[in-house]
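Only one protein chain is missing from this complex, and each of the others stays in its spot.
Coming up: chain A.
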Amino acid sequence: MAETVIPLATIQPPQSYGRRVVKRFLKHRPAVAGLAFLLLLAIIIMVGPFLSPYTFDGQDFALIGSPGPMNAQHWLGTDELGRDVTTRLIYGGRVSLAVGLAGAIIATIAGTLVGALSGFYRGWIDALLMRFTDVMLSIPTLPLVLLLSGLFRPSPPLLVAIVGMLIWMGTARLVRSQFLVLREREFVEAARALGAGGARLMFRHILPNAIGPITVAATLAVGSAIMLESALSFLGFGIQPPVPTWGNLLNSASSWLSVAPWLAIPPGLLILCTVLAVNFLGDGLRDAMEPKE
(Lines give C-alpha, C1' and ligand atoms only; values in the text may rest on other atoms or scores of the structure.)
Protein backbone atom coordinates (compact mmCIF):
# COMPACT_ATOMS: atom_id res chain seq x y z
CA MET A 1 0.00 0.00 0.00
CA ALA A 2 1.36 3.41 -0.90
CA GLU A 3 2.34 5.60 2.00
CA THR A 4 0.12 8.53 1.10
CA VAL A 5 -3.02 8.89 -0.87
CA ILE A 6 -3.09 12.00 -2.99
CA PRO A 7 -6.14 14.07 -2.04
CA LEU A 8 -8.59 14.57 -4.87
CA ALA A 9 -8.45 18.32 -4.36
CA THR A 10 -4.95 18.51 -5.80
CA ILE A 11 -6.22 17.10 -9.08
CA GLN A 12 -7.13 19.92 -11.39
CA PRO A 13 -10.83 20.69 -11.51
CA PRO A 14 -12.31 19.41 -14.72
CA GLN A 15 -13.14 21.78 -17.50
CA SER A 16 -14.74 19.64 -20.08
CA TYR A 17 -13.14 19.34 -23.50
CA GLY A 18 -16.49 20.16 -25.07
CA ARG A 19 -16.84 23.44 -23.20
CA ARG A 20 -13.40 24.60 -24.28
CA VAL A 21 -14.13 23.72 -27.89
CA VAL A 22 -17.34 25.76 -27.78
CA LYS A 23 -15.48 28.70 -26.24
CA ARG A 24 -12.81 28.70 -28.92
CA PHE A 25 -15.38 28.18 -31.67
CA LEU A 26 -17.37 31.22 -30.57
CA LYS A 27 -14.28 33.40 -31.02
CA HIS A 28 -14.11 32.44 -34.68
CA ARG A 29 -16.39 35.09 -36.25
CA PRO A 30 -16.77 33.71 -39.80
CA ALA A 31 -17.57 30.28 -38.41
CA VAL A 32 -20.24 31.67 -36.10
CA ALA A 33 -21.68 33.65 -39.01
CA GLY A 34 -21.60 30.52 -41.15
CA LEU A 35 -23.35 28.50 -38.48
CA ALA A 36 -25.98 31.22 -38.05
CA PHE A 37 -26.58 31.28 -41.81
CA LEU A 38 -26.93 27.51 -41.98
CA LEU A 39 -29.31 27.43 -39.02
CA LEU A 40 -31.44 30.15 -40.59
CA LEU A 41 -31.39 28.29 -43.88
CA ALA A 42 -32.39 25.07 -42.15
CA ILE A 43 -35.35 26.74 -40.47
CA ILE A 44 -36.49 28.34 -43.72
CA ILE A 45 -36.33 25.14 -45.77
CA MET A 46 -38.04 23.18 -43.02
CA VAL A 47 -40.99 25.48 -42.34
CA GLY A 48 -41.02 27.46 -45.61
CA PRO A 49 -43.05 25.01 -47.72
CA PHE A 50 -45.80 24.94 -45.07
CA LEU A 51 -46.15 28.74 -45.06
CA SER A 52 -46.03 29.18 -48.81
CA PRO A 53 -49.42 29.42 -50.57
CA TYR A 54 -47.91 27.61 -53.57
CA THR A 55 -46.59 24.12 -54.16
CA PHE A 56 -43.26 23.51 -55.90
CA ASP A 57 -44.93 22.16 -59.02
CA GLY A 58 -48.16 24.18 -58.92
CA GLN A 59 -48.61 26.21 -62.09
CA ASP A 60 -50.42 29.51 -62.58
CA PHE A 61 -51.70 29.07 -66.11
CA ALA A 62 -52.16 32.81 -66.56
CA LEU A 63 -48.41 33.31 -66.23
CA ILE A 64 -47.26 30.43 -68.42
CA GLY A 65 -45.04 31.05 -71.42
CA SER A 66 -42.24 33.24 -70.18
CA PRO A 67 -40.74 34.04 -66.76
CA GLY A 68 -42.69 36.52 -64.68
CA PRO A 69 -41.09 39.41 -62.77
CA MET A 70 -40.87 39.82 -59.02
CA ASN A 71 -43.99 41.17 -57.36
CA ALA A 72 -45.93 41.02 -54.12
CA GLN A 73 -47.48 37.61 -54.89
CA HIS A 74 -44.32 36.04 -56.30
CA TRP A 75 -41.39 37.51 -54.38
CA LEU A 76 -38.81 36.16 -56.75
CA GLY A 77 -41.01 35.97 -59.80
CA THR A 78 -42.29 32.92 -61.65
CA ASP A 79 -40.63 30.63 -64.16
CA GLU A 80 -41.66 29.97 -67.73
CA LEU A 81 -44.18 27.34 -66.58
CA GLY A 82 -45.85 29.77 -64.16
CA ARG A 83 -44.42 28.24 -60.98
CA ASP A 84 -43.49 30.33 -57.95
CA VAL A 85 -39.69 30.63 -57.83
CA THR A 86 -39.48 31.31 -54.08
CA THR A 87 -41.29 28.09 -53.28
CA ARG A 88 -39.18 26.10 -55.71
CA LEU A 89 -36.02 27.60 -54.28
CA ILE A 90 -36.99 26.67 -50.72
CA TYR A 91 -38.05 23.19 -51.74
CA GLY A 92 -34.90 22.86 -53.86
CA GLY A 93 -32.89 23.77 -50.77
CA ARG A 94 -34.34 20.73 -49.03
CA VAL A 95 -33.26 18.47 -51.84
CA SER A 96 -29.84 20.04 -52.31
CA LEU A 97 -28.98 20.01 -48.61
CA ALA A 98 -30.33 16.51 -48.11
CA VAL A 99 -28.30 15.16 -51.02
CA GLY A 100 -25.25 17.15 -49.84
CA LEU A 101 -25.54 15.92 -46.27
CA ALA A 102 -26.22 12.31 -47.18
CA GLY A 103 -23.43 12.32 -49.78
CA ALA A 104 -21.01 13.75 -47.21
CA ILE A 105 -21.98 11.11 -44.65
CA ILE A 106 -21.33 8.34 -47.18
CA ALA A 107 -18.03 9.93 -48.19
CA THR A 108 -16.96 10.30 -44.55
CA ILE A 109 -17.81 6.71 -43.64
CA ALA A 110 -16.12 5.32 -46.76
CA GLY A 111 -13.10 7.61 -46.41
CA THR A 112 -12.70 6.87 -42.70
CA LEU A 113 -12.89 3.12 -43.27
CA VAL A 114 -10.37 3.14 -46.13
CA GLY A 115 -8.04 5.53 -44.30
CA ALA A 116 -8.27 3.61 -41.02
CA LEU A 117 -7.44 0.25 -42.60
CA SER A 118 -4.65 1.80 -44.65
CA GLY A 119 -3.00 3.65 -41.81
CA PHE A 120 -3.44 0.94 -39.22
CA TYR A 121 -2.34 -2.14 -41.14
CA ARG A 122 0.12 -0.43 -43.51
CA GLY A 123 2.01 -2.80 -45.82
CA TRP A 124 0.21 -4.25 -48.81
CA ILE A 125 -3.26 -3.31 -47.54
CA ASP A 126 -2.13 0.31 -47.43
CA ALA A 127 -0.51 0.11 -50.87
CA LEU A 128 -3.62 -1.45 -52.39
CA LEU A 129 -6.12 0.97 -50.83
CA MET A 130 -4.04 4.06 -51.50
CA ARG A 131 -3.44 3.16 -55.17
CA PHE A 132 -7.21 2.66 -55.45
CA THR A 133 -7.66 6.10 -53.88
CA ASP A 134 -5.21 7.56 -56.40
CA VAL A 135 -7.14 5.97 -59.24
CA MET A 136 -10.41 7.41 -57.93
CA LEU A 137 -8.78 10.83 -57.59
CA SER A 138 -7.48 10.76 -61.14
CA ILE A 139 -10.87 10.02 -62.69
CA PRO A 140 -12.05 13.32 -64.19
CA THR A 141 -15.48 13.84 -62.65
CA LEU A 142 -17.27 15.83 -65.34
CA PRO A 143 -16.47 13.65 -68.38
CA LEU A 144 -17.45 10.60 -66.33
CA VAL A 145 -20.72 12.20 -65.34
CA LEU A 146 -21.46 13.30 -68.90
CA LEU A 147 -20.83 9.75 -70.05
CA LEU A 148 -23.05 8.29 -67.35
CA SER A 149 -25.82 10.79 -68.04
CA GLY A 150 -25.95 9.53 -71.60
CA LEU A 151 -26.64 6.05 -70.26
CA PHE A 152 -29.15 6.51 -67.44
CA ARG A 153 -30.78 8.85 -64.95
CA PRO A 154 -30.03 7.97 -61.34
CA SER A 155 -32.67 7.74 -58.64
CA PRO A 156 -32.08 10.06 -55.65
CA PRO A 157 -30.51 7.32 -53.46
CA LEU A 158 -28.20 6.31 -56.30
CA LEU A 159 -27.32 9.97 -56.86
CA VAL A 160 -26.36 10.27 -53.19
CA ALA A 161 -24.18 7.19 -53.51
CA ILE A 162 -22.50 8.58 -56.64
CA VAL A 163 -21.84 11.92 -54.95
CA GLY A 164 -20.38 10.13 -51.92
CA MET A 165 -18.22 7.86 -54.06
CA LEU A 166 -16.74 10.83 -55.90
CA ILE A 167 -15.57 12.79 -52.84
CA TRP A 168 -14.37 10.31 -50.18
CA MET A 169 -10.71 10.31 -51.22
CA GLY A 170 -9.61 13.42 -49.36
CA THR A 171 -11.06 12.07 -46.12
CA ALA A 172 -9.34 8.71 -46.69
CA ARG A 173 -5.94 10.34 -47.05
CA LEU A 174 -6.50 12.53 -44.02
CA VAL A 175 -7.67 9.65 -41.83
CA ARG A 176 -4.78 7.50 -43.00
CA SER A 177 -2.26 10.14 -41.97
CA GLN A 178 -3.96 10.48 -38.58
CA PHE A 179 -3.85 6.72 -38.07
CA LEU A 180 -0.21 6.51 -39.11
CA VAL A 181 0.67 9.04 -36.42
CA LEU A 182 -1.66 7.79 -33.68
CA ARG A 183 -0.87 4.09 -34.05
CA GLU A 184 2.67 4.83 -32.84
CA ARG A 185 1.48 6.65 -29.73
CA GLU A 186 2.24 5.02 -26.43
CA PHE A 187 -1.36 4.71 -25.29
CA VAL A 188 -2.02 2.55 -28.33
CA GLU A 189 1.02 0.48 -27.51
CA ALA A 190 -0.19 0.19 -23.92
CA ALA A 191 -3.51 -1.18 -25.13
CA ARG A 192 -1.64 -3.58 -27.39
CA ALA A 193 0.45 -4.68 -24.41
CA LEU A 194 -2.82 -5.48 -22.65
CA GLY A 195 -3.83 -7.72 -25.53
CA ALA A 196 -6.31 -5.43 -27.34
CA GLY A 197 -7.07 -6.57 -30.88
CA GLY A 198 -7.08 -4.64 -34.15
CA ALA A 199 -10.71 -3.52 -34.09
CA ARG A 200 -10.48 -2.29 -30.48
CA LEU A 201 -7.24 -0.43 -31.17
CA MET A 202 -8.67 1.19 -34.28
CA PHE A 203 -12.13 2.16 -33.10
CA ARG A 204 -11.72 2.58 -29.35
CA HIS A 205 -8.24 4.06 -29.11
CA ILE A 206 -7.24 5.66 -32.39
CA LEU A 207 -10.50 6.83 -33.99
CA PRO A 208 -11.77 8.89 -31.02
CA ASN A 209 -8.48 10.78 -31.08
CA ALA A 210 -8.86 11.54 -34.78
CA ILE A 211 -12.47 12.69 -34.45
CA GLY A 212 -11.52 16.39 -34.65
CA PRO A 213 -9.94 16.27 -38.12
CA ILE A 214 -12.62 13.85 -39.29
CA THR A 215 -15.39 16.24 -38.19
CA VAL A 216 -13.69 19.03 -40.08
CA ALA A 217 -13.29 16.88 -43.17
CA ALA A 218 -16.93 15.80 -42.94
CA THR A 219 -18.06 19.42 -42.73
CA LEU A 220 -15.99 20.38 -45.73
CA ALA A 221 -17.31 17.31 -47.56
CA VAL A 222 -20.85 18.69 -47.14
CA GLY A 223 -19.68 21.73 -49.12
CA SER A 224 -18.17 19.56 -51.86
CA ALA A 225 -21.26 17.36 -51.99
CA ILE A 226 -23.59 20.35 -52.40
CA MET A 227 -21.38 21.73 -55.16
CA LEU A 228 -21.19 18.37 -56.89
CA GLU A 229 -24.93 17.80 -56.66
CA SER A 230 -25.53 21.27 -58.12
CA ALA A 231 -23.09 20.58 -60.93
CA LEU A 232 -24.68 17.21 -61.67
CA SER A 233 -28.20 18.64 -61.62
CA PHE A 234 -27.08 21.57 -63.76
CA LEU A 235 -25.80 19.11 -66.33
CA GLY A 236 -29.04 17.19 -66.23
CA PHE A 237 -27.63 14.13 -64.49
CA GLY A 238 -28.92 14.90 -61.02
CA ILE A 239 -32.42 15.13 -59.60
CA GLN A 240 -34.89 15.36 -62.46
CA PRO A 241 -37.49 18.10 -62.88
CA PRO A 242 -40.13 18.85 -61.84
CA VAL A 243 -38.47 18.20 -58.45
CA PRO A 244 -36.35 21.32 -57.96
CA THR A 245 -32.80 21.50 -56.68
CA TRP A 246 -30.57 24.56 -56.74
CA GLY A 247 -28.59 22.98 -59.54
CA ASN A 248 -31.45 22.28 -61.90
CA LEU A 249 -33.08 25.65 -61.07
CA LEU A 250 -29.85 27.19 -62.27
CA ASN A 251 -29.98 24.98 -65.33
CA SER A 252 -33.49 26.01 -66.34
CA ALA A 253 -32.70 29.65 -65.58
CA SER A 254 -29.70 29.57 -67.89
CA SER A 255 -31.82 29.47 -71.02
CA TRP A 256 -33.60 32.68 -69.94
CA LEU A 257 -30.51 34.52 -68.77
CA SER A 258 -30.86 37.42 -71.21
CA VAL A 259 -34.58 38.04 -70.58
CA ALA A 260 -34.97 37.02 -66.94
CA PRO A 261 -31.63 37.24 -65.07
CA TRP A 262 -33.48 37.28 -61.73
CA LEU A 263 -34.10 33.57 -62.11
CA ALA A 264 -30.45 32.60 -62.07
CA ILE A 265 -29.19 34.84 -59.29
CA PRO A 266 -31.03 33.40 -56.23
CA PRO A 267 -30.05 29.73 -56.68
CA GLY A 268 -26.49 30.71 -57.62
CA LEU A 269 -26.22 32.96 -54.60
CA LEU A 270 -27.66 30.29 -52.31
CA ILE A 271 -25.17 27.68 -53.51
CA LEU A 272 -22.33 30.17 -53.05
CA CYS A 273 -23.40 31.27 -49.57
CA THR A 274 -24.17 27.77 -48.33
CA VAL A 275 -20.86 26.32 -49.47
CA LEU A 276 -19.04 29.34 -48.07
CA ALA A 277 -20.85 29.00 -44.74
CA VAL A 278 -20.06 25.29 -44.57
CA ASN A 279 -16.39 25.97 -45.26
CA PHE A 280 -16.24 28.71 -42.63
CA LEU A 281 -17.88 26.33 -40.20
CA GLY A 282 -15.27 23.70 -41.05
CA ASP A 283 -12.43 26.18 -40.50
CA GLY A 284 -13.90 27.23 -37.17
CA LEU A 285 -14.27 23.63 -36.04
CA ARG A 286 -10.71 22.88 -37.06
CA ASP A 287 -9.39 25.80 -35.03
CA ALA A 288 -11.57 24.94 -32.06
CA MET A 289 -10.65 21.27 -31.98
CA GLU A 290 -6.93 21.71 -32.57
CA PRO A 291 -5.18 19.64 -29.86
CA LYS A 292 -4.84 21.76 -26.78
CA GLU A 293 -1.87 22.35 -24.45
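Just so it is clear, contacts are C-beta pairs under 8 Å (C-beta built on N, C-alpha and C of every residue); 3 or more make two chains touch, one makes a residue touch a chain; residues count from 1.
Convention: contacts and distances are computed from a predicted model.
**Student:** Pick from "Copper chaperone NosL", "Peptide ABC transporter ATP-binding protein", "Aspartyl/glutamyl-tRNA(Asn/Gln) amidotransferase subunit B" or "Carbon-monoxide dehydrogenase medium subunit" the UniProt protein name of the chain that isn't shown here.
**Tutor:** "Peptide ABC transporter ATP-binding protein"
**Student:** Considering the complete complex, identify which of A:Met165, A:Ala191 or A:Val243 is in touch with the unshown chain.
**Tutor:** A:Ala191
**Student:** Please identify, in ascending order, the residues of chain A that touch the omitted chain?
**Tutor:** Per the touch rule, chain A residues meeting the hidden chain are 1-8, 10-14, 17, 185-187, 189-196, 204-205, 208-209, 211, 292-293.
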